[in-house]
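Sharing a structure below in structure tokens format, with a few things to ask.
All protein chains but one are shown at their positions in the complex.
The block that comes next holds chain A.
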Amino acid sequence: MDYGGGYSTTSYGAQGGAGGGGFMGGSQGGSQGAAGKGTYGKDTLRPVTIKQVLDAQQPHPDAEFKIDDVEITQVSFVGQIRNISTQTTNITYKLDDGTGTIEVKQWIDADATMDTTSDSAPSKPKLVENEWARVWGRLKAFNNKRHVGAHVIRPVADKMEITYHLLEATFVHLYFVKGPLDQIKAEGGGANGNAGEVGYGGGGDTGMNGGQMPNVSVAARRVYQTLKDSPQNNEGLHVQNVAALVGMNVADVKKAGDELLSHSMIFTTVDDDTWAVLEF
């Protein structure tokens, strides 16, 4: 369940930074530079279906795309290669994952082109039509046509990766639409009989609840929920009490608390380790 946390925190920042910053020496820098700067440090790498990429909203040109109302920077997906077209400056792959089809462009690094003909080439796994590939990249719009600028594209060796990816994309989609898994379990447990549709209603509430907590980890959400729900006087709760109630160790609770403090969601009362929920 801790697994979910990664998508809402900035833990991907470092990785995303590598892609956003050093990527391909500016051949695509034009549109990316301005938009990229604003999101530096909150870069995300999100598993998606191609349909989600095609349905992504762009509030205005040059703005970051949004999926489920959450900005996306890097995305990752799988797809069956329908077509490969080698241009002078890039290789364009047409990928189909069963939910839609999109073009993926990988720019050819002029300095590295020699490698493709040299002896090092055979060691590089081959991308062939009708085989599956995984892509990491950034969604772009050019003349109203969308494509993905690939940082990496590689063949899928184990076909279970496709199944895994689709489930992961579903999980992340539900995370953003309905809120974290543990929250749904706690608050939506009653609606189990009709998990499909009625559960969605319950999810709406938790989604809103989660909406007020942008970019906090699952641990922070749990601590917040505990502070909110536990009986207490106006001094709030001490870290030790919170740790006992949530069943986490003190160090983790402190970390979660720091996160909540930095978002002004809680405040310290009698000392630094006693917190109460900041309510308006």
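Worth pointing out:
Heads up, the rule we're going with is that a residue touches a chain if its C-beta (ideal position, glycine included) is under 8 Å from a C-beta of that chain, and two chains touch if they have at least 3 such contacts; residues count from 1.
By our rule, contacts and distances are computed from a predicted model.
For the chain that does not appear here, its UniProt entry gives the protein name "Replication factor A protein 3", which is one of "Replication factor A protein 3", "EF-hand domain-containing protein", "RecA family profile 1 domain-containing protein" or "glutaminase".
Touch with the chain that is not drawn comes from one residue among A:Leu45, A:Val70, A:Ala169 or A:Val246, which is A:Ala169.
Summary of contacts with the chain left out: across A:Thr44, A:Thr99, A:Ser217 or A:Thr274, the touching residue is A:Thr99. Against the chain not displayed here, chain A makes contact via residues 48-49, 51-52, 80, 96, 98-101, 130-132, 158-160, 163-164, 166-167, 169-170, 173-174, 196.
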